[in-house]
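Only one protein chain is missing from this complex, and each of the others stays in its spot.
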Amino acid sequence: MATLSPTVAVKYPQTRHGGGSGAPPTHGNGGGDGRGANGSPDYGERLRRARLGLVVGLTPVIMMFVSFTSAYIVRKGLPTVDPRTNSYVHDWLSVNIPWGLLLVNTVILLISSVTMELARRQITRQAALAPVSSIPGVSLGEEKTFPWLGVTVVLGLGFLIGQWMAWQELAARGFYLATSASSSFVYLLTGMHAIHLAGGILALLFAAATSLLRKPVEGRRIVVDITAWYWHFMALLWIYIFALIEIAR
Amino acid sequence: MASTEIIHAHAAPQGFIRKYIFSLDHKVIGLQYYFLALIAVFVGMGLSLLMRIHLIWPNANLPIFGAIKPETYLMFLTMHGTIMVFFVLTTAPQGGFGNYFLPIQIGAPDMAFPTLNMLSFWTTFVAFVVLVAAFFVGAPLHGWTGYAPLSAVPSAGPGEGLGADLWITSIAIFCAASLMGALNFITTVLDMRAKGMTMMRMPLTCWAWFITAILGLLAFGVLLAAGILLLMDRNLGTSFFVPGGLNFTGQTSFPTGGFSSSTDLIKHNGGSPLLWQHLFWFFGHPEVYIAILPGMGVASQLLSTFSRKPIFGYRAMVYAMLGIGILGFVVWGHHMFMSGMSPYTAFAFSIMTMAIGVPSAIKTFNWLGTLYQGRVRFHTPMLFAIGFVSLFVSGGLSGPFLAQPVLDIPLHDTYFVVGHFHLIMGVAAIFGIFAATYYWFPKMFGRMMSEGLGRWHFFLTLLGTYAIFMPMHYLGLAGQTRRYSEFTQVAYQTKLIPLQTFITYAAIVTISAQFIFLFNLFWSMAKGKKATDNPWEATTLEWTTATPPPHDNFGGRTPVVSHGPYEYSVPGAARDFVMQNDPATTPAH
Partner (left out) sequence: MGLALLALIWLITFVSTYFFVAKTWWFPVGASASAAWIDHQFAVTFILMGIVFVAAQGALGLFVWQYRDRGATQPVHYSHGNAKLEIIWTVLTAVLFIGLNLMGSRVWATERFDPPEVGAVPVEATGLQFAWYFRYPGPDGKYGRTKAELEDASAGGESAVGLDPSDAASKDDIVSGTMYIPVNREVDLALRAQDVIHSLFIPSMRFKQDAVPGLIIHMHFKPIQTGDYEIACAELCGLGHYKMHGMLKVVSQEEFDKWLASKEAEKQ
C-alpha cells in the first residue's frame, strides 16, 4: 500500500477542520526542531519553546509546595492524641523564627532578582546584536559589560548562607528539625526552597561556563532567560514561604 | 496523495553509544522505555506467580526460593505492586509508545527537549535499579501504598529498614523522571504540531498522552513531596506521619523469621498517619488514570481503524478524557472511607466518584457506537482492543459498588477491590499495551507479528484473566481480606480455598501464555513478514512515513494535515480511508 505518493503542492487549508478551540498551527517552518529553513538553529523559536517548558515545569514545583502547605495547615489545626493521657490535645508549638535575619535575606534575594533581570536584559541585547557584530568590519564599540550574572550568583550564594545562619539561629533558640511539627515545617520549607534556588545558581554557573567555551551567545541567552524567570519565581516563592511561616505560626 | 513541505533534515548521530544508549532520538528512547517495561513486567509477573503458589501451598519448598515465609510473601507483594504500577503501567504506554508515536502522529521531527527526554529515561532506569536493589537488602512489606506508620518505622517489620528507604528513594527518583517526561510531552503537543494539525485533529492517542502528561505533572510532585516527608520521618526524626507513643512489643511475641524488634517506645510525637494517605491518594487516584488513559486512546484509535468507521463522537471522547482527568483529582478520598476520615467528607468524595463514572460510561458507549454498523477486521491488535473494552466494562462496573461508602464497608480491602482494580487498571491497561504492540510493531521493526500466535495469545489471555480476576469478586463478597499471605488462619476463609486454588491454576496458565507473546515479539523481529508502510490502511501520520521511520521521522519533509484522524469509508473517496495529510480536496467530512 504505497501511501507516499508524489508530493503535490497543496494550499494550506484555511478553514480548520472540526473547528474547536485548538491553538492555531504553530510553527511556520514546520521543522519544529528549532532549525530554520536554512538549517541554522532558530533561536527565537527555541527560546519560546524553552519558556513554555519552564512554565510547564514550574507546575510540579507549585504542586509540591501546595502539598507542603496543606500538610502544614492541616497539622497545625489538627488535635493529636497525647499518649500520656489518651486524650486529644493541641500540641502546636509556635516557632520563634529569627525574622530580622530572614528579612535581610529577603532583601538580598529581591536585589538578586533585580540584578538577574539586568543580566537577562543585557544578554538579550547582546544576542540581538550578535549577528551584526559578527559581520567583519562592523564595530559596535566596546559595550560596557557589567557582570550582572556574577553579581546575581554572589547574591544567591549570600542568600543561601543567610538561610544557613537562620538555621543556626533557630537551633540556638532550641528549635531543631525534630523539636516539634512546627519547627520541622520551617526547616522543610526553607530547605526545599534553598535546594531549588541552588538549582538556579547551578544553571547560571552553567551559562557562565558556556561563555568561556565561546558557544554562541544566543544559546547562552536562552539559559539565562529561563533561569531569570525561574529566579523571579523563586523570589516570589520565598516571600510566600516567609509569609506562611510568619503568619501561620 | 501525501502533501508535504520540504525542510532541512538534521543528521542522524553516528556511533553505537550515541545511537542506541544515550540516544536523543525519541524513537530509540521509546523503545528503551518499552524494553525496560518488558523486563519489569516479567519480573512482576514472576513475583505474582510465586505469590499465588504460596497462597495455596504455604509450606511448599520451591526450587531456588525454598519455603516462602509470610514476610517474604509481603515483600513480593510490595515489589509486584510497585513494579507493575510504576515501571509497567506508567512506563510502557506513556514512556514507550507515547515517546515513539506522539511526535510522529502530530508531525514533529522529535520531542521538544530531546536531552531532557534522554535524561528522563535514564532516571527511570536508575529508579528501577534502586528498587531492585531493595530486593537484596530485604524489600519492604508495606504494600505499594506504603501506609505510615508501617512504612515509617524501621522496627515495624522486616524490610522496613534499609529496604524501605530504597523503596521510597526509588519512587522519588521515579517521580523526578516522570515529571521530566510530562514536561516534554506537554510542550511537544502545545508547540510542535505540524501545519494543519489542530488540537481537534489530533488522534485520540495523542489526546490521551497529553492528558496523561498533565495528570502526571500535577500528581507526581505531590508524591515526591510525600516521599520526602516520609524519608525525613524515617531518618531525621521528624513526625509528619508518626504519632507519639508507638510501641512495637507485639513483634516479639511473634517468633517467625530471624527478625528481632526493638521494644523501645518510638520517639515521635503527634504525626498523622492519615496525612500520608491523603497525600498518597491525591497522587494515587490520578495515577490509576495515568495507567489507563493511554489504553483508552489506543482502543479508540484501533476500534475506529479496524471497524473502518470514524470514531463515534470524537469530541465527546476528548471531553470525557478531560472530564476524567479533572474529576480524577477530587476523588482520592474514596480509598479512605474506612480510614477514620470524617464521614461527611466521605460523602463528598463518594458523589464525586460516582460523577467520574459518567465520562467512563460515555467512552464505553462511544466504543460500541464505533463498532455499530462498521466493517470489523479481526487483526490481532483489534482483538486486544475489543478485549480492552470488555475488561473496561467489567472492571468499571464494580466501581459504583466501591464508590458508595456503605457498600465499601464490607468490600474495602477485600479481594473485591483486588478484582476491581486488576481488571480495570491492571489487565485493561495491559491489553492496551498489547494492542499497541501488535498495532505499531510493523512501524517500529519493519515486520509483521505472527497473526496465528497473536490469536492464541489473545484468547488464552482474555479467558485467563477473567478466570483469575472475576472469582476474586466472589471471594471479596465472602469476606476474603486482601494482603493475606495464607488463608489458613481464619475459619470462614479456609472454606474459600478451593476457589483460590482455581485462581492459582488459572494464573499459571495465563502467565505461561505470555511466553507466546514473548516468542512472537522476538521471532517476528527477525523472521516476521516484511511490513509495508501502511499495513492496516490507517489514516494517522505515522503510516505516511517510511517503515521504520527515518531519524527525523519524515525524511526531510514535514506533513501538512488537512483531515481529521479517523476518516474511514468516506462516501465518494477513492479508498475506504482518507489519510490525515491527503490533499484537502479529497472528499471528507
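The first chain written gets the first letter, and so on, giving A and B; residue counts start at 1 in each chain.
Everything that follows uses one rule, which is that a residue touches a chain if its C-beta (ideal position, glycine included) is under 8 Å from a C-beta of that chain, and two chains touch if they have at least 3 such contacts.
As the structure is a computational prediction, the values presented were derived from the model and not from experiment.
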item: Chain not shown, its touching partners among those shown; value: A, B
item: Residue among B:Arg52, B:Arg201, B:His278 or B:His412 touching the omitted chain; value: B:His412
item: Full-complex contact with the absent chain, from B:Ser272, B:Gln301 or B:Thr437; value: B:Ser272
item: Residue, one of B:Ile39, B:Leu150 or B:Met525, that touches the chain absent here; value: B:Leu150
item: Absent chain, residues of chain B that touch it; value: 69-71, 74, 141-143, 147, 149-150, 153, 156-158, 243-254, 256-257, 259, 265, 270-274, 307-316, 338-340, 343-344, 346-347, 350-351, 354-355, 357-358, 361-362, 364-366, 368-369, 371-378, 383, 386, 389-390, 393-394, 397-398, 400-401, 403-407, 409-410, 412-414, 455, 459, 462-463, 466, 470-471, 473-475, 477-479, 481-487, 489-493, 496, 499, 568-571, 576, 589
item: Residues belonging to chain A that touch the chain removed from view; value: 80-81, 83-86, 88
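In this text, only the chains that are shown with their structure count from here on.
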item: Distance between the centres, which are taken as Cα means, of chain B and chain A, whole angstrom; value: 31
item: Residues on chain B engaged by chain A in the complex (per definition of touch); value: 1-8, 10, 107-110, 112-113, 179, 182-184, 186-187, 190-201, 217-222, 224-226, 228-229, 232, 236-240, 243-245, 269-272, 275, 278-279, 282, 314-315, 532-535, 537, 543-546, 552, 557-558, 560, 562-564, 579, 583-584, 588
item: Contact footprint of chain B on chain A as seen in their complex; value: 1-13, 16-27, 29-33, 35-39, 48-49, 52-53, 56-57, 59-68, 71, 74-75, 78, 80-84, 91, 177-178, 180-181, 184, 188, 192
